[in-house]
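The complex appears here without one of its protein chains, the remainder shown in place.
Per-chain numbering from 1; labels A and B assigned in written order.
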Amino acid sequence: MAKPQKDEAHIWFGRRDIFSKIGWGSFFAFFGIMLGGSLRFMFPRVLFEPSTTFKAGLPNDYTIGTVSEKFQKEQRVWIIRNEDGFYALSAICTHLGCTPRWLQVEDKFKCPCHGSGFYRSGVNFEGPAPRPLERLKITKADDGQILIDKSIKFLWEKEQWDKPGAFLKA
Amino acid sequence: MSEIPEQKSNEKSVGTWFLIFSGLLGLFTAGAVYDETFTRRPWKHYQEEFKTVKLQELDKQLQAAKSEADSTQIAELDKKIQEESKKLDAPEFKTLGEKIKNLNYELADLETKSKFEKANSDEYYYFFKHALQEGHDGSAYEQKLRETEKIIEELNPQIQAKKDEIAQAMLPIDEINKNIKALQNEKNVLEEKIIAIQEKIEAASHLGVEIKQFVLADYTKGNFSDYLPKVERCQTCHAGINDPVMAEVTQQPFGFHKDQHELLKKHNIEKLGCTTCHAGQGIALTEHDAHEGDHHWLFPMLETIQDPYTRANTDSTKITKHDYTQSSCFKCHKTANYLPGAEVMLTGKKLVMDLGCNGCHALPLEEKLVKNGPPLNAIAKKTNPEWIATWLKNPRDFYPNTRMPDFHLTDEETESITAFLMDLDKTSDYKPVTGFVSGSASNGKKLVEEIGCQACHTVGDKFPVSNRLKEGNGFGPDLNKVGTKVNATWLYDWLKNPKNYHVESRMPSLRLSDSELQDVTTYLLTLKDTNYKPTVTLSSLEDAAKIEAGRKNILKYGCYGCHNINGTENEGNISVSLADIARKTTEELDFGDRLQVENPNKIEKTWQDWIFHKIKEPRDYTTERIKSVMPSFGLSDEEAHALTVLMKGWILDFQNQEYAEHLTPEKKGFYEGQNFIRQRNCVGCHLFEGEVGGLIYSHYENPDEAPPKLMGQGDKTQEDWLTNLLNNVSPIRPWLKIRMPSFGFNNEQVTTVHKYFQGAVGKEVGQTYFADFKPNPENLKAGEELFNIAQCTKCHLVNGVAGKSLDPSSLAPDLGKAKTRLKPDWIVDWLKDPQAITPGTKMPGFFYYDESTGERYPLTQEHFEGNADKQIIAIRDYVVSLSK
Partner (left out) sequence: MFNFSKVTKSQVWESVFRHPYEDTNRNRMLQILDNVFLHLHPTKIPRYATDVGFTWGMGGITFLLFLVLTVTGVLLMFYYRPTAEFAYDDMNYLQHDVPFGLFMRNMHRWAAHLMVITVWLHMFRVFMTGSYKPPREFNWGIGVILLTLTLLLSFTGYLLPWDQLAIWAVTVGTNMARATPILGHEGPLGPELGMRADNDVRFALLGGTVVGPAALMRFYVLHVIFLPIAISVFIAVHFWRVRKDGGISGPRPSDKKK
């Protein structure tokens, strides 16, 4: 074997082995793409999971100053209509996850498990619950219905209740 | 080993091969990535384009809304809002703002402190309780707990005081903000439309690229009765299909669903998906896979299906392209007879019922189908053997529009069948009434034209038969050649009482007197076919062998499928069941020689081409080995197309019945009745719901001389009255020349008629009215006065007594029958606004309704203090009390 004339060892590709490099390059490109493809394969485009969003009817279905328990059983969500608009509260007690009850006369949510109490706004004021109820994303769908997305939450303690989506103006 | 000489290593280079193969590998990999990213994901591109198109559309709408809005008023409000907000810039508010800011900081400090103490308190509480639980000494924690609780208690009033202070300071600012808000609200009301569009633009600008799908979890059942989910992704590309914003957009595939019959309102896409109606592969994401698939596939999108008719008519009308979609309607609306938008499919269904396909095939129809032709047991008394043979040889030579198909019989077969039919008379006990003597043909002609024969039959050349459907004057046989066909005694007997010859005949009695009967019979016998020539020479019809051969031919061709023939009562369907015909693949259909390249009648190898040509030329698939006996019906391309469309929906599907049309008893009865009024050709004379029927109306120049329209009849008349009318016809409108025939319906059939009328207005069958009608005398007195003021007797009869009417054609129904005939609510509605119920009626509206004020003007001011509603009820009560 003749010794290389110049320091060919330091050159990434040269005249002598360009085809060899192309060959190996294709080969590793194939492996790389196969590996990448296999990884991408693990992330499907669609899921067959229950939808986190639901349509809650037209805004006119709700009277001002009421707490709607229409979706409490099915979705664990209360929809509250006040003078300015709507917000959706997650009906999960922040203490240990029971479903509180809405007491119309006392104007509060009361958890039957350990007695946590929440104002209409969702803020806790009695019992062991450490933080207010969570608000859920509420928007208007294309067809005019109220659209609630349970996967996006707004927490009072993170001062997210003022963010867009936490409240739907009438 | 030592024997084998030392070998040098193989130094032959395989570098070239390595380069070639690795190059190929690289190329194919790159190709696969390209295919994965672009070729197979056209929806990415579509959705990006959709976003652009939707935003453009919204922008257009926004501009329109802006130009519509009252800009001067908005500008004024804007100015006011600016003025109000400027107030806040005043120096005193600036210092106030600083103050409030500081106060807020102080409040925040206090609240943070409180929160931390609360957290500490919770922690100590936990350790304290935990210590007790574990049996340790928790007093240290208890002490700390009490301390933190005390701090919190002390902080609370401080926080409250700070809050109050802030609220106090905020008062003047709040005042201004309140004003601004009020103005803003006012502006929002004016800009309502604009804001709504802006919200949509905001939402549309966040549209991402993703697969959109519906999952119908329980749509179909699999082979093992397990529910299979059905996934619909059509909206991934057809993104605007359910989006009202895209209503005006025509660019495909983004357009809004074509919806002239409000289909989407009745068929929720989210519940039914798209492929339920359109077929195709909902899960697929490329156009080809979703729409057409490969040629083995049974369910390509119905819009892609083409038969010879649609191929020939693609240019002239775009509608034919969508005809096959109608076949899906059949899957759920099996018993419906009138569906807007499904006209082609329903034409096919009418043809199936009228042509009598049920004679030979089992069909997936739920209607009760009867034999389509007349009984043949006594045909020897009805006509003569020469005519029978001529008719059998080719029925359409005699009546071009007949529904009797051509069996392409040989002379020998024709003669044998004729011999058998003549011999069949021995088994019949039919005896025609005697007493026919010739009458006046001209009087007979007048009667035929007046009493309504033309509602069902073609007589004369004024109103030609339109098509092969049993509708209007195509319902019964063409009478223009009847003189050549029938014997005088038979015809006289038939007109006198059709049930004597054929118990199940649909021909009604028209209550003709004996002399009228003689006139009509004489007239009809003069109608002869001048071109008639017997085509088969008959000899020795009494030959027993010939008769036996005829019997065998009858069984071979299945004549008993449509005709009652004694001795064939136990024979079954001669041909295959068509209930699952749409599931047949082309491999299961025998195309005979019609796929051969050199065949001038070569057809395409598709399901619909096979069916289409089978219907049109039934014998053309015959080869030397496979014979077929299906007769030809002489159908047009259009009719064959309608039948093919219908049959495309004949598939035994494992579809969950929850998805099918839910039929209330009323609706079911309505459909049953719809079918019945067609089967009895009620539609020949009367007009029914949905503008169906009234086929005879074109015969009358004056609409008042035509038979009445029966829309909303269920609201109008009582069932008992209608039962009585059908059983014992007595004319209600004495001025009409056309006669309501006596159909001789049995109780079941009468109930079916009730079901139609009541079902059409959504009511139950079996109600009674005015059973305990006791109006108070005051009402009656007022009613009588109003009755006279309105001069009701000027047109109406009362218990058979005519009032002051001048012209018989302006006569109106007898009010003496109101109590037994009409429904109470209908009389009120009728008096309120007759034109709303029967547009064009001669009944005047006495109580004008002013739409702008919402008030109804009374007839007089004296009665009931001018209350129109009370006056109407008084008239109603008086009219009802007139009944004897």
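The working rule: a residue touches a chain if its C-beta (ideal position, glycine included) is under 8 Å from a C-beta of that chain, and two chains touch if they have at least 3 such contacts.
As the structure is a prediction and not an experimental result, all values here were calculated from the model.
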Considering the complete complex, identify which of B:228, B:555 or B:780 is in touch with the unshown chain. B:228
Can you say which of B:211, B:629, B:789 or B:828 touches the chain missing from this structure? B:211
Interface residues of chain A toward the undisplayed chain are 1, 9-12, 37-38, 40-46
Name, in rising order, the residues on chain B that touch the hidden chain in the full complex. 4, 7, 9-10, 12, 32, 35-36, 40, 211, 222-224, 226-229, 231, 233, 283-285, 289
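One rule holds in what follows: only the chains that are shown with their structure count from here on.
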If you average the Cα atoms of chain A and of chain B to get two centres, how far apart are those centres in Å? 42
Partner chain A, residues of chain B touching it in the complex: 15, 18-19, 22-23, 25-26, 29-30, 32-33, 36, 122, 199-200, 203, 210-211, 213, 215, 229, 243-245
So, in the complex, the side of chain A touching chain B is made of residues 19-20, 22-27, 29-30, 33-34, 37, 45-46, 48, 130, 139-140, 142-143
